[in-house]
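Attaching a single structure in structure tokens format; questions to follow.
One chain of protein is taken out of this complex; the other chains stay put.
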Amino acid sequence: MIEAGIIGGAGYTGLELIRLLVQHPQVNISIVTSRRYKGKKVSDVNPHLFPFIELEYEDVDTNEITDRSDIVFVAVPHGSAMEYVPALMERGARVIDLSADYRLNRAVYERVYKREHTDKEERDAVYGLTELHPEVADATLVANPGCYPTGAILAVAPMVKSGLVRQVVFDAKSGISGAGAEPSENSHFPNLAENIIPYQVTAHRHVAEMRQELRVKVSFTPHVIPSIRGILTTAHVFLNEHSSKTHEEIEAIYTQFYADKRFIRLRNGLSSLSAVRGTNFCDIGFEIEAESDRIVVISTIDNLVKGGSGQAIQNMNVMFGLDEAEGLWFPGLVP
Amino acid sequence: MIEAGIIGGAGYTGLELIRLLVQHPQVNISIVTSRRYKGKKVSDVNPHLFPFIELEYEDVDTNEITDRSDIVFVAVPHGSAMEYVPALMERGARVIDLSADYRLNRAVYERVYKREHTDKEERDAVYGLTELHPEVADATLVANPGCYPTGAILAVAPMVKSGLVRQVVFDAKSGISGAGAEPSENSHFPNLAENIIPYQVTAHRHVAEMRQELRVKVSFTPHVIPSIRGILTTAHVFLNEHSSKTHEEIEAIYTQFYADKRFIRLRNGLSSLSAVRGTNFCDIGFEIEAESDRIVVISTIDNLVKGGSGQAIQNMNVMFGLDEAEGLWFPGLVP
Amino acid sequence: MIEAGIIGGAGYTGLELIRLLVQHPQVNISIVTSRRYKGKKVSDVNPHLFPFIELEYEDVDTNEITDRSDIVFVAVPHGSAMEYVPALMERGARVIDLSADYRLNRAVYERVYKREHTDKEERDAVYGLTELHPEVADATLVANPGCYPTGAILAVAPMVKSGLVRQVVFDAKSGISGAGAEPSENSHFPNLAENIIPYQVTAHRHVAEMRQELRVKVSFTPHVIPSIRGILTTAHVFLNEHSSKTHEEIEAIYTQFYADKRFIRLRNGLSSLSAVRGTNFCDIGFEIEAESDRIVVISTIDNLVKGGSGQAIQNMNVMFGLDEAEGLWFPGLVP
Partner (left out) sequence: MIEAGIIGGAGYTGLELIRLLVQHPQVNISIVTSRRYKGKKVSDVNPHLFPFIELEYEDVDTNEITDRSDIVFVAVPHGSAMEYVPALMERGARVIDLSADYRLNRAVYERVYKREHTDKEERDAVYGLTELHPEVADATLVANPGCYPTGAILAVAPMVKSGLVRQVVFDAKSGISGAGAEPSENSHFPNLAENIIPYQVTAHRHVAEMRQELRVKVSFTPHVIPSIRGILTTAHVFLNEHSSKTHEEIEAIYTQFYADKRFIRLRNGLSSLSAVRGTNFCDIGFEIEAESDRIVVISTIDNLVKGGSGQAIQNMNVMFGLDEAEGLWFPGLVP
């Protein structure tokens, strides 16, 4: 059994790790930390987890965490993760960081997140978009991707890597769970119900990850929708001149690119959120505009699973030589 | 492996059986019927099930179904089930009927459902509320309970069976998936969103099951709420004179009654729908009104799982001598 | 023109007063107070009110408020209202208090709200359920009813006042706007969506108003539903022995009781929330259980209008000798 520690087990990311790991046949959760709930049983604070986890929340130092864990999931906000990761790695732990702290190179990070990166070591973290980065297998530190970049990059990578693409506009629609467990103006039911809220429409930080991975001209505009889970990304893809392709050609590019990628499901029609609810799948469909250089690609993920904790577990599986789908292989909650 | 056949695999009940059975380690789905979708792949019609089921929908006679199945789930509307069950049983199949056709005795059935019961045999079906009917283990025909009766009966059975109860008013609130996969006035989004719709407030047919099982004075009033899944039952329980009990005494009654019942979770506070989403749990909590003979019990279930297909599988597990939780033991989808 | 002042103009109650009063042909809003937003334009803080109100939020003393107003609406939380009302009344203002502070007699108030009532004067406030209290016309202080009591009392008053009723169980379902504009656990979208949350199921404070007005045995259990506005009250009414009535008899009782009450609409079927959305109507329907002493009455209101600010304006209309429907006579927002 792999002993897994979770730093920050009271937010949505941490709770989703627990929800999924208690079903994982090769994993035992060894420790879950939370300053706020220290000493309380995890399943008292979160009744849906009863009786799947016996542990109490703890508040211990990184030494004790590494002593008790083969893998450590860091599920704290960006800016906090960099306080834990150096000590964890010095003790030889393998680490999957679900924050933004190790996704970008230092200079880009400091510019985008407007703060100093206090970890002075070069860590060579692997960007944990499992389908694109097989080197996850050998990583000691995985930087788990942001939720929006996961849906966006997977939607267009096959065409971009084939050199077809001039420019992409990602117009993304996210369930509100992406904003976290803490009540806020946007998550206040009377504000969000019967509404859709655009925010940071030209300057959301996640665009930096998209640009780093795709290396074409990228724009990104997010919205929150009155749903709990899910991100639907509408990718407006503009092809290079002379790149005109038929539906069959584009389909072939995707099929080949994602061959053997079990969590990518290419759809005949357009995907929507329900089929991926609660799962680690990314569903992708597309439509070519007639007499135009535009292709519309629709991708859907569950932001807390493929866009977060599920992908982290997928990365763990790869790091430990397991089937990448171990503990993650079940259909979505439809209806 | 248990070979499981599903008659009526295109409605919500049938689809939920498939969603759950593809995760069941001891079961292979051998056949799924649908007249409407005959010849189409189940996962083409229902993309969330890709690639978990390879089968096509078929339209074959009961002989072939029993030849290929150890257990047959009948997931067609009431009135239709009685057309299949006699032939299935004559061929020696074990059957779990998810319709209402075998839940009540013939006379009550014909009065409540206002139709003739065409199966002239006395079948001795066991009412498949697993927690109350251990005789499910030996049954060849299980009548799987209605969704509302499941939540209602489980909420109050301990007190009723202890002789404390004079009268119960069940005020139930259901997600709209209970009304089925077919679009209707009540399921039309602009009618249900921002609304709650009471219906059949004094004369819903499910009250007959509640009365049969509880044998006290029962009233029942259902509503549909703007949610997909779940039934929250507010049971207004009126105690017999001289039955005054403390919180601890009531708690003890429930704890003892449901000892070893793994899918019943007694809650310190009041339950709500999220913790049971997608699961086979029934969560129960209660509050005693001061200076009154009223106790309010709140129970929550997922109408499609514990209130339908999950309970059917739980019954199958018991019939085949498996752990009752096999294939059903996972936490709810929170948030 | 009636000059109307609003104390507490930034919460949902205050904002709803503004939304309605800017459409009222006989009213000019003279002042709106808010400590938090002092100096800001009301329509900058609340863009939906642009350009209907030019005022800035102010923070002034009660003297200035009464100098500039013919009527003062007090829209602050209970406990705070009693800090304003005495000074307002000493200056001769007519006051409509939307908090709970003047709805109950002192002894009941202090027991139910668990706090001292600091206004030592006996104010003889009129309970502002306009349909039942014509003496509103002569009141100088109106205690505007709670949202739940409005829907509950109107649902059963005709039968109760006719002496038919032994006991009532009110099972109420409210939109979350009743919990106010401040984000909270219950209003957090991922907690409320796909859910229904029971709370204070045996001991909600509003039951005191119901008992004061109805004077029969009353129980009350509230829930919040995933809707913004509206309260649907399911009244389980138990008749006295020998009170058996036909549908026509009950209908006649309601029709006569509410003759000339323009905001009460008796429905042939059961009411739901959509038809009253945004309006001051209370829709009422009922169904008699066969062979039983139970009648189920369904009433629906918009909690912020008839259950709050609309009823306050209806009271103002009556106090000033206007048509009670002035400024409130428009159909609901359907769909």
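Labels for the chains are A, B and C, by order of writing; each one numbers its residues from 1.
Here is the rule we use: a residue touches a chain if its C-beta (ideal position, glycine included) is under 8 Å from a C-beta of that chain, and two chains touch if they have at least 3 such contacts.
Since we're looking at a predicted model, the values are computed, not measured.
Asker: Per the definition of touch given earlier, which of A:R205, A:H223, A:K245 or A:R262 contacts the omitted chain?
Answerer: The single option touching the absent chain is A:H223.
Asker: For the chain that's not shown, point to the residue among B:P51, B:P183 or B:G269 touching it.
Answerer: B:P183
Asker: Go through chain B and note every residue touching the omitted chain.
Answerer: Spelled out for chain B, the touching residues are 12, 176-177, 181, 183-185, 187-190, 192-194, 226-228.
Asker: Please output the residues of chain A touching the missing chain, sorted low to high.
Answerer: Chain A touches the missing chain through residues 169, 171, 173, 175, 190-191, 193-199, 201-203, 219, 221, 223, 225-230, 232, 234, 236, 270, 272-274, 277, 287-290, 292, 294, 296, 298, 335.
Asker: At which residues does chain C meet the chain that is not included here?
Answerer: Against the missing chain, chain C presents residues 12, 15, 19, 22-23, 46-52, 177, 181, 193-194, 228-229, 265, 267, 271, 274-278, 283, 304, 330-335.
Simple rule for what comes next: only the chains that are shown with their structure count from here on.
Asker: In whole angstrom, how far does the Cα centroid of chain A sit from the Cα centroid of chain C?
Answerer: Taking the average C-alpha coordinate of chain A and of chain C, the gap between them is 46 Å.
Asker: With chain centres taken as the means of their Cα atoms, state the distance from chain A to chain B in Å.
Answerer: Comparing mean C-alpha positions, chain B is 36 Å from chain A.
Asker: Take the average of all CA coordinates in chain B, do the same for chain C, and state the distance between these two points in whole angstrom.
Answerer: One centre to the other, that is 39 Å.
Asker: Mark out which residues of chain C touch at least two other chains, giving numbers and ranges.
Answerer: Answer for chain C, listing residues that touch two or more other chains: 190, 193-194, 226-228.
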